[in-house]
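Missing here is one protein chain; the remaining ones are kept as they sit in the complex.
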Amino acid sequence: MFKKILIANRGEIALRVLRAARELGVKAVVAYSEADETSLPVLLADESICIGPAASSGSYLNVRNLLSAALVTGAEAIHPGYGFLAENAEFAEMCEEHHLTFIGPRPENIERIGDKARARSLAIEAGVPITPGSDPLADLAAAHAFAAEVGYPVILKASAGGGGRGMRVVQSPNDLERNFVQAQEEARAAFGDPRMYLERFLEEPRHVEIQVFGDGEGEVIHFYDRDCSIQRRYQKVLEEAPSILDPALRADIAEAAVRLARHIGYRGAGTCEFLVDREGRFYFSEMNTRIQVEHPVTEMVTRFDLVQEQFRVAAGEGLSLRQEDVRLEGHAIEVRVNAEDPDHDFRPSAGVVTDVHWPGGPGIRVDSHVYAGYRIPPNYDSLIAKVIAWGPTRAMAIARMERALRETVVEGVATTIPFHLRVLDNAFYRRGAVYTNFIARRMSI
Amino acid sequence: MFKKILIANRGEIALRVLRAARELGVKAVVAYSEADETSLPVLLADESICIGPAASSGSYLNVRNLLSAALVTGAEAIHPGYGFLAENAEFAEMCEEHHLTFIGPRPENIERIGDKARARSLAIEAGVPITPGSDPLADLAAAHAFAAEVGYPVILKASAGGGGRGMRVVQSPNDLERNFVQAQEEARAAFGDPRMYLERFLEEPRHVEIQVFGDGEGEVIHFYDRDCSIQRRYQKVLEEAPSILDPALRADIAEAAVRLARHIGYRGAGTCEFLVDREGRFYFSEMNTRIQVEHPVTEMVTRFDLVQEQFRVAAGEGLSLRQEDVRLEGHAIEVRVNAEDPDHDFRPSAGVVTDVHWPGGPGIRVDSHVYAGYRIPPNYDSLIAKVIAWGPTRAMAIARMERALRETVVEGVATTIPFHLRVLDNAFYRRGAVYTNFIARRMSI
Amino acid sequence: MDVKELKRLMDAMKATGTAELELEWDGSEERPGGRVALRRESPVMPGGPASPGAPTQPGIPASSGVAAAAAGALEAMAAGTPAAGEVPAAAEEKAKGTDVVAPIVGTFYAAPSPDTQVFVRVGDQVKVGQVLCVIEAMKLMNEIEAEVAGTVVEILVRNEDPVEYGQVLMRIAPA
Partner (left out) sequence: MDVKELKRLMDAMKATGTAELELEWDGSEERPGGRVALRRESPVMPGGPASPGAPTQPGIPASSGVAAAAAGALEAMAAGTPAAGEVPAAAEEKAKGTDVVAPIVGTFYAAPSPDTQVFVRVGDQVKVGQVLCVIEAMKLMNEIEAEVAGTVVEILVRNEDPVEYGQVLMRIAPA
């Protein structure tokens, strides 16, 4: 195992990684921007090092300073968390060049599966179903031709997009005409890559994803599924594990995910995302080559520490368990508590958290970097806590989450907790009728 | 299930019961003394009612006000928590007389097994081993005769004692002479019952207890064992589940506990305490007819909610699971965080908790009624939180607990956290060499 | 300016350590007139929840967001049984009267039986030892007697109300 690692991230995931390091007896250096000097991971770290100004481009995305920070502090490995450089193949490669272990997939894993178009070809090779979709489209004419073939509505996606960014639903040829060039320009601006492709649009699909783990030597296991259908503008707001789909279907999806990860000799933690239509057909949509925000729901139902496992696999110890050792028990739900005002179109609510009281008691886990007196910097995302509730049944997990959120106090900033309570209270949600359009269709917000 | 219950307790256990009620959809009225008006269970309660002044005798032990409070608020049942009236058979009986369900054992269960001397006879009847011990001793001569027979050291106990109160170790006939009458007088003053008996004193025993649950119809199941050997002045300070004894021995002890509870037709949650000597012989010492402070460690390793089950059994729904459904996974440790100063002989440290930050992340549960700004009243016990850590192994549970306690902040009052960290770091503790004299013998405090 | 805007101003003042703020506006549509005055605190205390010295309910720490946020719970509680929190607050208002408080938990009865006159009404003169009301607890009727002589100035509970320990039942202005 490593003696010392560098955490190249911030907020709750930096704290999550720090906790895993502590529990494994590994020293952790937390790299931080000037805006995060008083953040909890920095205050709790064994060591910390400022790597740039508040703007991420100069700090959390500053490859040179991050690598330098690892080198001058004597860290042997870098954990990238999620976001920032976590899925940057070049960064992973530069780590290796400097004899620093990148705690994540191999650079070529990221490179091959990170590109949406390439991921689709790999899925086809591995015999994993994908939504009927086009290759990258040369021009509008090609787009028209494809859309006519599969039928409207279709969804226009940026090859380099991900996590819901760079997507738009197109209802008609006119709509396509209006959107195509504009979307190309946006993709060029956002990702430096204007390539677009089309997919058949699924009405009311569920978003189901499989947590996989590979040893990089060809062995891949899975930790079952998560349902992340509750999304707002393609951003997940509430996740659960397992999904409530038919067990045979869930097994098929998990098997497909493992097949795909094996196909590319995947190493470390990864997630294969699928859309599942009402007829129970499933389609691979993308793979995330990192630990996910929602990984705790899987940890709660399997009682397995995925971040510790990332350390072990990166340190060359291989997987610590076999597929048959992975057991699933009960049901877990996570809500992402964001400092946003749900009464005002979820506008960010930065500022000082003057008082905070997180819930406790049986079945509750809280992952949060916020403390009383903490100033939420306006420079980063608005996630301030993940509250996770486990129960022997989905109904009990919901009941626990409700009682936990009702005993939570956050003062000084607005949070999305009132919104989460409304989701939990929604009759469609309670009976599991959740699709990716749930919030738009089932809730009046 | 009940529609509404009254919680006749305070502090963390009142909150624990309130949480269980919430999760079951049961309304809870929290009965509180004037000193607890701003306590968290009162602030979070569906309803609350003041039942007397700060002194427990006028409030939490005030049977008339508690029953009245249940009646005027329309509660159908009373949960007594632990301590106060939890093991008072008369109170349980008065509840029944007023058609209020006592969420606990039947009055006759409490009465029969609550008395130490009667408990020993019941154990003998049930074929459960007890430490060689006397009947209640008529006088000093009888005591001398018994001690001579089993050999010194012996332990002198009050029949009505419990939880470590009313006990003294006697090394020689002279010692016995000096202690006997004095102990009688103390027992009369403390318990209103001067009867004393003698037991053979075990050197360095482990304190191992079995969590049992009966349906009152003759069915009793167990939830495995806990090791509570780490004690200071007979008060538990750190508990874990399961014990690290040989599995066959653990099964024997569990079986003996079930036999005893079946013998008395036990209803609800109870704990049979045993002493285990170095040769692996075990002796029943007493039964606690209530939920225990340390019940969360059992909940963590079985993932079963014991307090919810108390509700179900009391509501006449019977046990919700069978013995074969009770599974044990991993290891859990609980520390009792007391507002006491370990640097000054653990003197109580009442006052305002000006800031508090509990730990979170994987495997950590916190049960606490304390919030920033809370004033700890000087009238009650000093328990301010229970921090529970679960891990797949005992070593990981220890590592988790250490990292959790190191990220805990309590300002304004002294706590026992520094002491707990020293226990966790102790080499004897780490290899499981824990006996009831651990603190006195293995730690220099 | 509505409550929400005012609250935002207060939050902003707190966050920035602003001690005083005055704001005037004349409401005219075009080129509205107005005035703003701001003063900062001398030593700035970052991030502190709230300051002491503020008149708060006895026993409820001013710094507690938990207590503040539990206002809803307190309201719910008040709906169920009279909230203890009301008592001291109300007591400050009308400090002239002597409180008659419930010594036990139970049901308040204003009259000895449903078809008889109430023991006392507002305005009645009472003597020491005179029965003011009855609290039923566990089927027993407990007579509550006046400890001072004077005039009943206020009765705070209604017949058959549940009362908790220490709850103010009525007030007597000493003679």
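Letters are used for the chains, namely A, B and C, taken in the order the chains are written, and counting of residues starts over at 1 for each.
One rule holds in what follows: contacts are C-beta pairs under 8 Å (C-beta built on N, C-alpha and C of every residue); 3 or more make two chains touch, one makes a residue touch a chain.
Note that the coordinates shown come from a computational prediction; the quantities given were computed from them, not determined experimentally.
Peer 1: For the chain that's not shown, point to the residue among B:D246, B:E411 or B:D425 touching it.
Peer 2: Selected residue, touching the omitted chain: B:E411.
Peer 1: Quickly run down the residues of chain C that touch the omitted chain.
Peer 2: Interface residues of chain C facing the absent chain: 1-3, 6-7, 9-11, 13-14, 17-29, 32, 41-54, 56, 61-63, 65, 68, 71.
Peer 1: Spell out, residue by residue, where the missing chain touches chain A.
Peer 2: 29, 34, 37-38, 40, 43-53, 59, 64-69, 71-73, 98, 352, 354, 371-375, 411
What we mean here is this: only the chains that are shown with their structure count from here on.
Peer 1: Suppose chain centres are the mean of their C-alpha atoms. Which chain sits farthest from chain B?
Peer 2: A
Peer 1: Go through B-C and A-C and name the pair with more C-beta contacts between its chains.
Peer 2: Higher contact count goes to B-C.
Peer 1: Chain B to chain C: how many Å between their CA centres?
Peer 2: 39
Peer 1: Cα centroid separation between chain A and chain C, in whole Å?
Peer 2: Each chain reduced to its C-alpha mean, chain A and chain C end up 49 Å apart.
Peer 1: If I count partner chains per residue in chain B, which residues reach a count of at least 2?
Peer 2: Residue numbers touching two or more other chains: 44, 371-372.
Peer 1: On chain C, where are the residues touching two or more other chains?
Peer 2: Residues 49, 63-66 of chain C each touch two or more of the other chains.
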